[in-house]
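A selection of the complex's chains, in situ.
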Amino acid sequence: MFKNNVQYYEAQQCPPQWKAFLAAFSAEFASKGEVRDLRALMHQLGRIMAKQWQALDGSSLQALEDGINAILFQMNWGWIEMMEERESLIVAHHASPLKAAFGAEALPWSPALLEGIYAQIFEQLGMDQSLRLCQRGEPAEDGQLFVYELKKQQDESHYFARR
Amino acid sequence: MFKNNVQYYEAQQCPPQWKAFLAAFSAEFASKGEVRDLRALMHQLGRIMAKQWQALDGSSLQALEDGINAILFQMNWGWIEMMEERESLIVAHHASPLKAAFGAEALPWSPALLEGIYAQIFEQLGMDQSLRLCQRGEPAEDGQLFVYELKKQQDESHYFARR
């Protein structure tokens, strides 16, 4: 019936109350819009969502990761790891319900919802105006992993405004 | 904290996984569209949803009501009563999660989702092409009751094509 437990848990992840509505949303908008427009819509919806979130503690990367994970766990939206690379800050988002809700065929655009959430969070934490958070690469691990990246400017050593 | 149990249960009805997304959807679309357009969108989404439902037994009003209630219960979308009036067929939908999900301010347009569901169901059961199912009146019981109506034509004694 299932190939492994992750497949089983994914099938259970989106509650039946909204699964059919979200699938209809996905089908309707995909039939009307370009991927580019769909990504813009999802990004915008993500920003609206994050504006409602409680204030996050950005005093350290670990504190921020913990704060985001607490919210995600309470929503059952998966879990993240944040890490600093030489030139960028990475958010790896695991086990989101996006594929279960919007379907595999929406994977080219549905992850822009999380992009909008992280863009909004980082802006609220005072992210430098010249920076932009973007999804990096394709969804991985069969739709269970999306990666977002905040690139440093060449001459910058920080992401967030000093406060 | 709550005035009564219905208020409590309504606050619990929409699972946290999608409550914030659906509120964002509601805010974003309400800021961009007219009520008329929002109703058209919701009606269309409802039709797409109902197309995915299993076939319903339309051999009697009771069988149809039971079949719809079984699907609604499994989704936690409330419960319906169907009744024949002199000139029309009525669907009274109780305890839907629409207000909990899309908010009280969306009540002028969110119930068009159910209108689309019922319109699609009745068409699939062979509803006479000249008929049209519409929402009747305003939401009642503080957003817990929506009524839909299928009006008979003057010279008709039936709603569905003989088969």
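Order as written gives the chain letters A and B; numbering starts at 1 within each chain.
FYI, a residue touches a chain if its C-beta (ideal position, glycine included) is under 8 Å from a C-beta of that chain, and two chains touch if they have at least 3 such contacts.
Computed from a predicted structure; not experimentally measured.
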Given 2 placed chains, full-complex copy number: 4
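The criterion applied here is as follows: only the chains that are shown with their structure count from here on.
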Inter-centroid spacing, subunit B versus subunit A (mean Cα positions, whole Å): 32
Touching residues on subunit A, where the partner in the complex is subunit B: 14-18, 20-25, 27-28, 41, 44-46, 48-49, 52, 74-77, 97, 101, 113
